[in-house]
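One protein chain omitted, others in place.
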Amino acid sequence: MTLGLFYFFAFIAIAGALGMLLNTRNTVAGALSLVATMCALGAIYVLLDAYLIGALQIMVYAGAILVLFLFVVMLLNLRQDAFVGARFAKPLFWTLAAAALAAGFLALLPGAFGPPAEIPSDFGGYRAVGAELFTDYVLAFEVTSLLLLSAMIGAVILAKRKIDG
Amino acid sequence: MELQVVFKLLFIVLVIMAAFLPLITWVERKQSAVMQDRIGANRADVLGITALGLLHPAADVVKLLTKEDVVPAGANRWIHQLAPVIALVPAIITLAVIPYGGAYQLDGWVLNLVVADIDWGMLYVFAVGSIATYGAVMAGWASNSNWGLLGSMRASAQMISYEVTMGLSLVGLFMVFDSLRLTEIAQAQDATFRIFGFLELLGMAVPGWLAWLQLPSWGVFLQPLGFILFLTCIMAENKRPPFDAPEGESELVAGYHMEYSGMRFGLFYTAEFLEVPVIGMIVTTLFLGGWSIPWLSQAEIIGGLTPALGVTFATVLCMVLHVVSFLLKVIVMIWLQMALRWTLPRFRYDQVMDLCWKMILPISIANAFVTGGVILLLERVG
Partner (left out) sequence: MIPITHAVALSGILFLLGVLGALTRRNLIVILMSIELMLNAVNLALVAFARQWGNQAGQLFVLMVIVVAAAEVAVGLGIVLSLFRNRESVNVEDASLLKW
């Protein structure tokens, strides 16, 4: 049952990614299929016992970051770039080669890992993750707040129109 | 187990959606009419019997189903058709985590009147609420019209801003109840606290006659500022008037859902009116004690009724009382939202954004600080 759900969401994730990739007529539709990918990934995180991260993925990634993308796409009202099949050839070849290599590695994996570890019942919940974040990794947390502040300042400066006079 | 979930889902669909929704369109018209000193819509009749305008919701549905479905020329057809669905679905699936009753012991099995009792319930509500942004965004853009695009720009900026403050204004409440699980929050409000209990902090014992003054430990009494902030934020998030600048009827000719007709507009209409009871239910669960009856905890009710009726029947009666209490509180919240709608004029768009970032955000952070300080103080003392 869990595995069936995983296949379902994996299918949506890949379909959304392909929709974003192959869509040259309409950038907004591409961004919206990426939203589908993000939501599917959030669901997969919940299936992998990462409840807080799954909720945050949907809240932050699907609910804010991609809205920002959509905003910019709608504001700029872009011309579409034409689909040039020839441009895909070489990267596609090397990507498939990389995929073949990765598949080769993956074939070796099942023996290498063994079953998943036993986890406490509140693994991945907001309490456990929050406790670890604010005790062991509080420095990283504070540094990310500085990072967000600098990103905010940078974004405002870059996007501001010059005020003449 | 599965049968339980099916029954609870049926309750939600049949009672809350199918019964509440038409009622709320009727309340909207009648309450606004009464507040504006007029009669309101009362012409829809069946064989000459007008039931105080209660047939108007049915008439609305028939009208919307029979209208022509117009897709504007040059609009993106798929996105145009998908947008109302994305606006409606989050409002419906939020209902899955809201408890409309407590946990009842019935003959050895526990009946928990909530469809999905997840540990991170409020996070689920926030996550699902942020998906609703896409309905407004897609609708305006896909309509290929100026007013639509302007409305959807305003809607998306407003919705993502108020999501932030919606979460922050609840931080104090989560600290007080120490949980994100909606059933636990509702359960914790099924008690009372002494108003003059703070005298123990100052080292004085509370005299008997003052200890008798007790308030139910509802969120609205423990976090009054949080209640006001959260109510504002969730009304703004769902674009309820007075925060309906994105669909400002006098400025933008219906804004982002302008190019929708027939049942597609009906879906937007349904989404907007479904959000009214959903807001009411969330605020009731978090702040107004959920399903609990003030000053009478569940144990007291069952204990009081058992001698007369036997344990099982007393539990069932208590369950019915709790569900009725929940629905009554939701109705009060719906009345409050309608009253706010027809009392306050629409905020200008820059006033809406100023309110979020310059007023609600600092105040909610200060609320979280003060709440944390008081909780630490109480722990240190007692």
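A few comments on the model shown:
By letter and in written order, the chains are A and B; residue numbering begins at 1 in each of them.
Note that a residue touches a chain if its C-beta (ideal position, glycine included) is under 8 Å from a C-beta of that chain, and two chains touch if they have at least 3 such contacts.
All figures in this text were calculated on a predicted structure; none of them were measured in a lab.
All shown chains touched by the missing chain in the whole complex, by label: A.
Contact between subunit A and the unshown chain involves residues 2-3, 6, 10, 13-14, 17-18, 20-21, 27, 30-31, 34, 37-38, 41, 44-45, 47-50, 52-53, 56-57, 60-61, 64-65, 68-69, 72-73, 75-76, 78-81, 87-88, 91-92, 95, 98-99, 102-103, 106, 109-110, 113, 116-119, 123-124, 128-129, 132-133, 136-137, 140, 144, 147-148, 150-152, 154-159.
We adopt the following convention: only the chains that are shown with their structure count from here on.
In this assembly, the C-alpha centroid of subunit A lies 30 Å from the C-alpha centroid of subunit B. Of all the residues in subunit B, the ones that touch subunit A in their complex are 76, 78-79, 118-120, 123-124, 126-128, 130-131, 133-134, 137-138, 141, 149, 152-153, 156-157, 160, 163, 180. Listing the residues of subunit A that touch subunit B in their complex gives 26, 28-29, 32, 35, 39, 42, 51-52, 55-56, 58-59, 62-64, 67, 70-71, 74-75, 122, 125-126.
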